[in-house]
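Removed: one protein chain of the complex. Kept in place: all other protein chains.
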Amino acid sequence: MVDVLLFAELQEKAGSEKLSIEADGVTVKELKKQLLSTYDLDNINHAMIAVNEEYANEATVLAKGDVVAFIPPVSGG
Amino acid sequence: MVDVLLFAELQEKAGSEKLSIEADGVTVKELKKQLLSTYDLDNINHAMIAVNEEYANEATVLAKGDVVAFIPPVSGG
Amino acid sequence: MEKNFWLTSEPIEINDVISKVVRPEAGAINTFIGTVREFTKDKRTLYLEYQAYVPMAEKKLQEIAEEIEVKWKDTKTAIAHRTGRLEISEVAVAIAVSTPHRKDAFEASRYAIERIKEIVPIWKKEHWEDGALWIGDQKETKSYKEQLPTKEE
Partner (left out) sequence: MEKNFWLTSEPIEINDVISKVVRPEAGAINTFIGTVREFTKDKRTLYLEYQAYVPMAEKKLQEIAEEIEVKWKDTKTAIAHRTGRLEISEVAVAIAVSTPHRKDAFEASRYAIERIKEIVPIWKKEHWEDGALWIGDQKETKSYKEQLPTKEE
(Lines give C-alpha, C1' and ligand atoms only; values in the text may rest on other atoms or scores of the structure.)
Protein backbone atom coordinates (compact mmCIF):
# COMPACT_ATOMS: atom_id res chain seq x y z
CA MET A 1 0.00 0.00 0.00
CA VAL A 2 1.07 3.59 -0.64
CA ASP A 3 -0.31 6.75 0.92
CA VAL A 4 -1.74 9.27 -1.52
CA LEU A 5 -1.99 12.86 -0.34
CA LEU A 6 -4.36 15.28 -2.03
CA PHE A 7 -4.48 19.04 -1.58
CA ALA A 8 -6.59 22.06 -2.37
CA GLU A 9 -9.06 21.46 -5.20
CA LEU A 10 -8.03 17.81 -5.58
CA GLN A 11 -8.73 17.20 -1.91
CA GLU A 12 -12.18 18.72 -2.18
CA LYS A 13 -13.00 16.76 -5.33
CA ALA A 14 -11.92 13.47 -3.79
CA GLY A 15 -13.56 14.32 -0.48
CA SER A 16 -10.44 13.10 1.27
CA GLU A 17 -6.97 14.35 2.10
CA LYS A 18 -5.37 10.95 2.27
CA LEU A 19 -6.03 7.66 0.49
CA SER A 20 -4.37 4.29 1.03
CA ILE A 21 -3.99 2.58 -2.31
CA GLU A 22 -2.53 -0.72 -3.45
CA ALA A 23 0.21 0.49 -5.81
CA ASP A 24 3.39 -1.22 -4.68
CA GLY A 25 5.70 -1.72 -7.65
CA VAL A 26 3.68 0.35 -10.08
CA THR A 27 4.52 3.72 -11.59
CA VAL A 28 2.98 7.01 -10.56
CA LYS A 29 1.47 7.16 -14.02
CA GLU A 30 -0.43 3.95 -13.38
CA LEU A 31 -1.46 5.14 -9.95
CA LYS A 32 -2.94 8.24 -11.58
CA LYS A 33 -4.95 6.11 -13.99
CA GLN A 34 -6.27 4.11 -11.08
CA LEU A 35 -7.27 7.27 -9.23
CA LEU A 36 -8.97 8.72 -12.30
CA SER A 37 -11.08 5.57 -12.67
CA THR A 38 -12.47 6.04 -9.16
CA TYR A 39 -12.47 9.77 -8.52
CA ASP A 40 -13.45 12.86 -10.47
CA LEU A 41 -9.91 14.24 -10.48
CA ASP A 42 -9.30 15.53 -14.02
CA ASN A 43 -7.04 18.26 -12.69
CA ILE A 44 -4.64 15.68 -11.35
CA ASN A 45 -2.94 15.94 -14.74
CA HIS A 46 -2.03 19.54 -13.93
CA ALA A 47 -0.55 18.54 -10.61
CA MET A 48 3.12 18.04 -9.87
CA ILE A 49 4.08 14.83 -8.15
CA ALA A 50 6.06 14.38 -4.96
CA VAL A 51 7.21 11.02 -3.66
CA ASN A 52 8.33 11.06 -0.04
CA GLU A 53 8.38 14.86 -0.02
CA GLU A 54 10.56 15.27 -3.10
CA TYR A 55 9.37 16.21 -6.57
CA ALA A 56 9.32 13.18 -8.83
CA ASN A 57 8.06 12.26 -12.27
CA GLU A 58 5.38 9.92 -13.55
CA ALA A 59 7.86 7.16 -14.30
CA THR A 60 8.78 6.75 -10.65
CA VAL A 61 8.11 3.22 -9.45
CA LEU A 62 6.43 3.12 -6.07
CA ALA A 63 7.37 0.93 -3.18
CA LYS A 64 5.40 -0.18 -0.17
CA GLY A 65 5.02 2.67 2.34
CA ASP A 66 5.81 5.44 -0.14
CA VAL A 67 3.95 8.71 0.28
CA VAL A 68 2.76 10.14 -3.01
CA ALA A 69 1.50 13.70 -3.03
CA PHE A 70 -0.29 15.39 -5.90
CA ILE A 71 0.65 19.07 -5.88
CA PRO A 72 -1.74 21.32 -7.78
CA PRO A 73 -0.26 24.60 -9.06
CA VAL A 74 0.92 26.29 -5.88
CA SER A 75 -0.27 29.70 -4.74
CA GLY A 76 1.54 30.48 -1.54
CA GLY A 77 3.14 33.81 -0.70
CA MET B 1 22.24 88.13 12.12
CA VAL B 2 21.79 84.68 10.59
CA ASP B 3 22.21 81.32 12.27
CA VAL B 4 24.79 79.04 10.74
CA LEU B 5 24.49 75.32 11.46
CA LEU B 6 27.47 73.02 11.07
CA PHE B 7 27.44 69.23 11.09
CA ALA B 8 29.75 66.25 11.23
CA GLU B 9 33.34 67.09 10.34
CA LEU B 10 32.57 70.79 9.87
CA GLN B 11 31.10 70.97 13.35
CA GLU B 12 34.19 69.36 14.84
CA LYS B 13 36.56 71.64 12.91
CA ALA B 14 34.70 74.76 13.96
CA GLY B 15 34.26 73.49 17.50
CA SER B 16 30.66 74.62 17.38
CA GLU B 17 27.35 73.40 16.03
CA LYS B 18 25.81 76.83 15.66
CA LEU B 19 27.25 80.26 14.94
CA SER B 20 25.46 83.60 14.86
CA ILE B 21 26.92 85.72 12.09
CA GLU B 22 26.22 89.16 10.72
CA ALA B 23 25.27 88.33 7.14
CA ASP B 24 21.94 90.02 6.52
CA GLY B 25 21.64 90.97 2.85
CA VAL B 26 24.73 89.10 1.70
CA THR B 27 24.94 85.93 -0.39
CA VAL B 28 25.75 82.48 0.94
CA LYS B 29 28.93 82.67 -1.11
CA GLU B 30 30.06 85.73 0.81
CA LEU B 31 29.08 84.12 4.09
CA LYS B 32 31.30 81.17 3.19
CA LYS B 33 34.24 83.49 2.54
CA GLN B 34 33.67 85.12 5.89
CA LEU B 35 33.61 81.72 7.63
CA LEU B 36 36.76 80.57 5.84
CA SER B 37 38.63 83.67 7.05
CA THR B 38 37.87 82.76 10.66
CA TYR B 39 37.64 78.96 10.75
CA ASP B 40 39.62 76.08 9.32
CA LEU B 41 36.70 74.83 7.23
CA ASP B 42 38.17 73.97 3.82
CA ASN B 43 35.63 71.19 3.37
CA ILE B 44 32.80 73.70 3.47
CA ASN B 45 33.27 73.88 -0.29
CA HIS B 46 32.17 70.24 -0.55
CA ALA B 47 29.08 70.91 1.51
CA MET B 48 25.59 71.45 0.16
CA ILE B 49 23.75 74.49 1.42
CA ALA B 50 20.34 74.65 3.04
CA VAL B 51 18.55 77.87 3.87
CA ASN B 52 15.64 77.45 6.26
CA GLU B 53 15.70 73.67 5.80
CA GLU B 54 15.59 73.71 2.01
CA TYR B 55 18.50 73.12 -0.32
CA ALA B 56 19.69 76.42 -1.81
CA ASN B 57 22.61 77.67 -3.85
CA GLU B 58 25.48 80.04 -3.19
CA ALA B 59 23.75 82.94 -4.85
CA THR B 60 20.95 82.98 -2.29
CA VAL B 61 20.75 86.32 -0.54
CA LEU B 62 20.30 85.97 3.20
CA ALA B 63 17.85 87.86 5.33
CA LYS B 64 17.81 88.54 9.04
CA GLY B 65 16.85 85.43 10.99
CA ASP B 66 17.62 82.95 8.20
CA VAL B 67 19.06 79.60 9.20
CA VAL B 68 21.90 78.53 6.94
CA ALA B 69 23.07 74.93 7.21
CA PHE B 70 26.19 73.50 5.62
CA ILE B 71 25.52 69.89 4.71
CA PRO B 72 28.63 67.75 4.18
CA PRO B 73 28.18 64.71 1.93
CA VAL B 74 25.51 62.70 3.72
CA SER B 75 25.99 59.14 4.95
CA GLY B 76 22.74 58.06 6.51
CA GLY B 77 21.05 54.73 5.95
CA MET C 1 17.64 23.37 16.96
CA GLU C 2 16.85 26.77 15.58
CA LYS C 3 14.12 26.61 12.96
CA ASN C 4 14.44 29.26 10.27
CA PHE C 5 11.71 28.00 7.93
CA TRP C 6 8.32 27.24 9.27
CA LEU C 7 4.59 27.05 8.64
CA THR C 8 2.23 28.14 11.34
CA SER C 9 -1.48 28.44 11.92
CA GLU C 10 -0.82 31.27 14.39
CA PRO C 11 -0.35 34.94 13.38
CA ILE C 12 3.21 35.59 12.22
CA GLU C 13 5.28 37.97 14.31
CA ILE C 14 7.61 39.78 11.90
CA ASN C 15 10.23 40.24 14.59
CA ASP C 16 10.48 36.47 15.05
CA VAL C 17 11.51 36.20 11.42
CA ILE C 18 13.84 39.20 11.35
CA SER C 19 15.61 38.29 14.57
CA LYS C 20 16.76 35.02 13.02
CA VAL C 21 18.86 36.82 10.42
CA VAL C 22 20.35 39.66 12.47
CA ARG C 23 24.12 39.17 12.79
CA PRO C 24 27.31 41.21 13.03
CA GLU C 25 28.31 40.37 9.44
CA ALA C 26 25.12 41.91 8.05
CA GLY C 27 24.67 45.55 7.12
CA ALA C 28 21.34 45.07 5.36
CA ILE C 29 18.16 43.12 5.98
CA ASN C 30 15.40 43.00 3.43
CA THR C 31 12.01 41.82 4.55
CA PHE C 32 9.14 40.91 2.29
CA ILE C 33 5.73 40.59 3.84
CA GLY C 34 2.72 39.36 1.92
CA THR C 35 -0.55 40.57 3.41
CA VAL C 36 -4.14 39.78 2.56
CA ARG C 37 -5.44 42.44 0.20
CA GLU C 38 -9.10 43.34 0.30
CA PHE C 39 -9.69 44.49 -3.26
CA THR C 40 -8.37 43.23 -6.57
CA LYS C 41 -9.74 45.65 -9.10
CA ASP C 42 -13.38 45.77 -8.01
CA LYS C 43 -13.55 42.30 -6.57
CA ARG C 44 -13.67 42.17 -2.80
CA THR C 45 -11.94 39.41 -0.87
CA LEU C 46 -13.61 38.48 2.41
CA TYR C 47 -10.85 36.25 3.70
CA LEU C 48 -8.26 33.73 2.55
CA GLU C 49 -7.55 30.17 3.46
CA TYR C 50 -4.09 28.65 3.10
CA GLN C 51 -3.42 24.96 3.01
CA ALA C 52 0.06 23.44 2.96
CA TYR C 53 1.85 20.14 2.69
CA VAL C 54 3.69 21.18 5.82
CA PRO C 55 6.79 18.95 6.05
CA MET C 56 7.55 19.28 2.34
CA ALA C 57 6.83 23.01 2.36
CA GLU C 58 9.29 23.60 5.20
CA LYS C 59 11.89 21.54 3.35
CA LYS C 60 11.35 23.56 0.16
CA LEU C 61 11.65 26.85 2.02
CA GLN C 62 14.98 25.68 3.33
CA GLU C 63 16.03 24.68 -0.19
CA ILE C 64 15.22 28.19 -1.40
CA ALA C 65 17.54 29.56 1.26
CA GLU C 66 20.24 27.18 0.06
CA GLU C 67 19.75 28.37 -3.51
CA ILE C 68 20.12 31.94 -2.25
CA GLU C 69 23.37 31.09 -0.49
CA VAL C 70 24.76 29.83 -3.78
CA LYS C 71 23.58 32.83 -5.80
CA TRP C 72 24.50 35.57 -3.33
CA LYS C 73 27.36 34.88 -0.97
CA ASP C 74 27.14 35.37 2.76
CA THR C 75 23.35 35.52 3.15
CA LYS C 76 21.12 34.37 5.95
CA THR C 77 17.44 33.72 5.28
CA ALA C 78 14.37 33.02 7.40
CA ILE C 79 10.84 32.44 6.11
CA ALA C 80 7.52 31.91 7.85
CA HIS C 81 4.27 31.09 6.07
CA ARG C 82 0.82 31.09 7.59
CA THR C 83 -1.81 28.37 7.17
CA GLY C 84 -5.54 28.35 7.84
CA ARG C 85 -7.96 31.24 7.66
CA LEU C 86 -6.52 34.75 7.25
CA GLU C 87 -8.42 37.99 7.53
CA ILE C 88 -7.75 41.16 5.52
CA SER C 89 -4.30 42.69 6.23
CA GLU C 90 -3.03 39.60 8.06
CA VAL C 91 0.46 38.39 7.20
CA ALA C 92 0.51 35.38 4.86
CA VAL C 93 4.26 35.17 4.41
CA ALA C 94 7.30 36.90 5.89
CA ILE C 95 10.77 36.59 4.40
CA ALA C 96 13.90 38.12 5.88
CA VAL C 97 17.31 38.02 4.23
CA SER C 98 20.42 39.56 5.74
CA THR C 99 23.52 40.31 3.72
CA PRO C 100 26.62 42.44 4.10
CA HIS C 101 25.45 44.81 1.33
CA ARG C 102 21.98 46.06 0.53
CA LYS C 103 21.81 45.22 -3.16
CA ASP C 104 22.06 41.50 -2.42
CA ALA C 105 19.41 41.72 0.30
CA PHE C 106 16.87 43.17 -2.12
CA GLU C 107 17.67 40.70 -4.87
CA ALA C 108 17.71 37.64 -2.64
CA SER C 109 14.46 38.56 -0.93
CA ARG C 110 12.78 39.05 -4.30
CA TYR C 111 14.14 35.72 -5.46
CA ALA C 112 12.73 34.03 -2.36
CA ILE C 113 9.17 35.20 -2.91
CA GLU C 114 9.25 34.27 -6.61
CA ARG C 115 10.57 30.79 -5.79
CA ILE C 116 7.94 30.31 -3.09
CA LYS C 117 5.33 30.87 -5.75
CA GLU C 118 6.96 28.25 -7.94
CA ILE C 119 7.95 25.31 -5.79
CA VAL C 120 6.54 25.44 -2.27
CA PRO C 121 3.44 23.28 -1.77
CA ILE C 122 1.10 25.86 -0.34
CA TRP C 123 -2.33 26.72 -1.73
CA LYS C 124 -4.58 29.69 -1.31
CA LYS C 125 -8.35 29.68 -1.45
CA GLU C 126 -9.93 33.06 -2.02
CA HIS C 127 -13.33 33.68 -0.49
CA TRP C 128 -15.36 36.40 -2.16
CA GLU C 129 -18.89 37.59 -1.58
CA ASP C 130 -20.10 35.42 -4.47
CA GLY C 131 -18.02 32.29 -4.04
CA ALA C 132 -14.65 30.75 -3.36
CA LEU C 133 -11.86 29.26 -5.42
CA TRP C 134 -8.51 27.57 -4.96
CA ILE C 135 -6.05 29.82 -6.76
CA GLY C 136 -3.52 28.34 -9.15
CA ASP C 137 -0.14 29.49 -10.33
CA GLN C 138 0.26 33.23 -9.76
CA LYS C 139 3.82 33.94 -10.73
CA GLU C 140 4.10 37.48 -11.96
CA THR C 141 6.16 36.39 -14.90
CA LYS C 142 3.06 35.04 -16.64
CA SER C 143 -0.16 36.63 -17.71
CA TYR C 144 -3.37 35.57 -16.01
CA LYS C 145 -5.77 37.80 -17.81
CA GLU C 146 -8.08 34.88 -18.43
CA GLN C 147 -8.20 33.76 -14.84
CA LEU C 148 -9.83 35.04 -11.75
CA PRO C 149 -7.88 37.72 -9.94
CA THR C 150 -5.49 36.62 -7.24
CA LYS C 151 -3.75 38.45 -4.45
CA GLU C 152 -0.75 39.37 -6.58
CA GLU C 153 -2.33 39.55 -10.02
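The chains carry the letters A, B and C, assigned in the order they are written, with residues numbered from 1 in each.
Here is the rule we go by: contacts are C-beta pairs under 8 Å (C-beta built on N, C-alpha and C of every residue); 3 or more make two chains touch, one makes a residue touch a chain.
Since we're looking at a predicted model, the values are computed, not measured.
Colleague: Among the chains in view, which touch the chain not shown?
Modeller: Touched by the chain not displayed, across the whole complex: B, C.
Colleague: Mind listing the subunit B residues that contact the chain we can't see here?
Modeller: On the side of subunit B, residues 5, 7-9, 11-12, 46, 50, 53-55, 69, 71-77 touch the unshown chain.
Colleague: Give me the subunit C residues in contact with the hidden chain, please.
Modeller: Touch with the absent chain occurs at residues 14-15, 18, 22-39, 88-89, 98, 100-103, 105-106, 109-110, 113, 140, 151-152.
The working rule: only the chains that are shown with their structure count from here on.
Colleague: Looking at contacts between chains, which pair has the highest count of C-beta pairs?
Modeller: The chain pair sharing the largest number of C-beta contacts is A-C.
Colleague: State, to the nearest whole Å, the distance from the C-alpha centre of subunit A to the C-alpha centre of subunit B.
Modeller: Inter-chain centre distance comes to 73 Å.
Colleague: Hey, how far is the Cα centre of subunit B from the one of subunit C, in Å?
Modeller: Chain centroid spacing, subunit B to subunit C, equals 48 Å.
Colleague: So the centre of each chain is just the mean of its C-alpha atoms; given that, what is the distance between subunit A and subunit C in Å?
Modeller: 25
Colleague: So which stretches of subunit A touch two or more other chains?
Modeller: Counting only residues that touch two or more other chains, subunit A contributes none.
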